[in-house]
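Once you've had a glance at the structure underneath, I'll fire off some questions.
Let's look at chain A:
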Amino acid sequence: MSTTPDTQPRITSVAEVKAALGDRIVDSFHKEDLWLRVHTDAWKSSMRTLRDTLGFHYFCFLSAIDWMPSPYGRGEDDPTEPAPERDTTIRQGYAGGETRMQVFVRVTNPVTHVSVIVKVDVPDDSLAIESIHDVYAGANWHERETHEMFGIKFDGHPDLRNMYLPIDFEGFPLRKDFPLLARMVKPWPGIVDVEPLPGGDDNQGGDDQ
Partner candidate 1 sequence: MPKVPGLVKGLGVTLGTLFNTATKGSNTVQYPHEKETPPIRSRGVIALHQDNCTSCMLCSRSCPDWCIYIEAHKELAPPRREGGKPRQVNLLDRFDIDYALCMYCGICVEVCPFDALFWSPEYEYSEPNIADLLHDKTKLSEWMETVPEAPALEAGADKKKK
Partner candidate 2 sequence: MSALLAEVPYWGQSLLRVLGGIVAVLLPAGTIVYIFLFKMMSFMQSRLGPMEAGPYGSMQLFAEVGKWLQKEDIVPERADARIFKMAPVIVLLSTFLLVAVVPFGPDAWFTDFETGIFYALAVSSISVLGILIAGWSSANKYSLLGGLRAAGQLIAYELPMVLAVVGVVIQAETMNLQKIVVAQNSGSMFGIDTFGHPYVISQFIGFVIFMIAIQAELTQAPFDMPIAESELVSGYMTEYSGFRFLIFFIGEFATAGVFAMIASVLFLGGWGVPFSWFGWTSIDSIDNWMNVVGPLIMFTKMMLLVFIIMWIRFSYPRLREDQLQRFAWKGLIPVALLNIAVTSILKVVF
């Protein structure tokens, strides 16, 4: 049996992480995992502290969230009807937030297996934050991907070329207001398509199933 319980260090380290980052943390949330939100200005320095002081050497991923709900829903609207009103108020998740876009990253301490998810607000006007590719080398590609998918700029990143999409692609596919064409080109076959009885008799008769 080679199981090492890891619940223990997870809990003890929360205080440690918070202490090390100090007032760079705006908000935090703890439920099995630890979510932190740091100041945009302190983004890179917090990551550096996490790596150097707290030993979070393992870079798991970096990505972003667009907190604005999609105006298109799941693309299941009847094209003949007017589009339904959808609530598009921005509501952030764990550890709060102030902007529509948030970048989040997950790093792990490979010795204690403690992980944190660090979120940072991306200013709505500039849509740019510092690049952390020189803190975590693996962030290089993740930032490229995030740039391509969300249009978030990473200052100091050496090479923000597109990874997936053609060079001349317009738009940022993972933003919620980017329509998913596959769901636009044809109507949803699930729209009820049962012709009523010629007489318009709508009572359900003996249909006892």
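Basically, a residue touches a chain if its C-beta (ideal position, glycine included) is under 8 Å from a C-beta of that chain, and two chains touch if they have at least 3 such contacts; residues count from 1.
With respect to how the candidates were assembled, all candidates are chains of the complex that A comes from, given by their letters.
For clarity, every value in this text was computed on a predicted model and none was experimentally measured.
Undergrad: Consider chain A on its own, then decide which of 1 or 2 touches it in this complex.
TA: Selected candidate, touching chain A: 1.
Undergrad: Considering the complex alone, what residue numbers of chain A touch candidate 1?
TA: 76, 186, 188-190, 192-197, 201, 203-209
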